[in-house]
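The complex appears here without one of its protein chains, the remainder shown in place.
Moving on, here comes subunit A:
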């Protein structure tokens, strides 16, 4: 191995997701609560089976995202080569429209106070945030939440369609789970490869994929390139935006906002070391179902002295190596092998992995009146419950049920093993052995998945060593050309983007001071109790 690179990766334990959307909401408040990105959710939570957001994004025959192997077995973008992309630059032919995401809307609350007297209670009618016109709300980012809309919507799930018609009703009865999604920060990112301007890049220190807003020219090829549809077009600024992995937080050792606020504490962050020279080779293995193993083969063991030496030669700092040794993500992916990548067949080598949910299996057992925590029952059910396993395999291993079954067996073993301990029974080492784990492994995995504290779930090396003289540069983060208070030379479409907090500060201020409807109203929440602000009392009629 010649070139070792480090990546901050995430693992989500799907068994613990309750679909509360807290991650989506806090992410939106942090990053996309601005005009131009109303429809954008860097983090969204989908109910599976379901169509996802944007609708049916996984159908790459339609959206042409990700990579494929050409006739000669070489890796090429599914949307075509460089020349083809250049020729379609004047109108990207395969870009989702706003309707494929959903048309964002607000409500006309003014109607509540200004509607004329009538027998009916006035309502706040929806208004499109795109056209400003009245609109009928017909779709949203999680319209089919909790299987809402029933089989007619869920049957359009591309994964369901791949499994086949015969299973549809079966799995309808059998299971449902939530899939929180962010940008995958892939090792072989198709969005980066598709960007004509070279504005998208992968950070060599931590693998975070970012858009350079000053270099993006709005060609929109990244939107097509990303098979997960996690690069979005800001229709106000004309620039691409995407999940930033909360890099300003990660840089100082804090977890991303979605991880920090996750109610179920199901997200894990940690460093993965990988062999950067073999990325293309791994993404080019012929069989789709071999991609999971190929990606595993890229990951390096930070405890191996040879790896450590090579990492040091590649410029990876010691505290990053130390963090890699303690990485919970590395344990879940490599040691316990319970975490799996999302859609490896897109060949982007994604770096946000998932522990598949055992709950569909447990639910099916419990629903049939069986003991859902008995090892024998669970192992048997994993083998016989074809539908959930096939569905999970289509999501996580390109259709190969073997790794999914192995992962589920380990989760089942953990469940059965810990149940015996909780009931004061003698631990049965054979349970773990049947899943390929020792009793100690089972308990360590249980600690990591069930009890791990904040600093065990998020092992993020803080220090990027500060460069000499860089302290002076920190200054005020708002001190830059065209910063707050300065607009661009051509109105809001030009100039540098206003930091999110500044923009919402101004909109808040505006809302509190220039309410069109009620000039003579003051927001008492902002009153410090001193003086009499304008509008607190009605104006005296001086005539």
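Just so we're on the same page, a contact is a pair of C-beta atoms (placed from the backbone, for glycine too) under 8 Å apart; a residue touches a chain by one contact, two chains touch by 3 or more; residues count from 1.
Just so it is clear, contacts and distances are computed from a predicted model.
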item	value
The complex's invisible chain, by UniProt name, from "Electron transfer flavoprotein subunit alpha", "4Fe-4S dicluster domain-containing protein", "Nitrate reductase-like protein NarX" or "ErfK/YbiS/YcfS/YnhG family protein"	"Nitrate reductase-like protein NarX"
Identified contact with the non-displayed chain, of A:62, A:217 or A:313	A:217
Options A:132, A:164, A:286 or A:305, residue touching the unrepresented chain	A:132
Touching residue (missing chain; options A:127, A:235, A:325 or A:434)	A:235
Contacting the left-out chain in the complete assembly, out of A:16, A:56 or A:202	A:202
In subunit A, positions touching the absent partner	82-83, 85-86, 89-93, 95, 97-98, 130-133, 188-189, 192-193, 195-198, 200-206, 210, 212-220, 233, 235-239, 251, 279, 464, 467, 470, 472-473, 475-476, 479-482, 488-491, 493-497
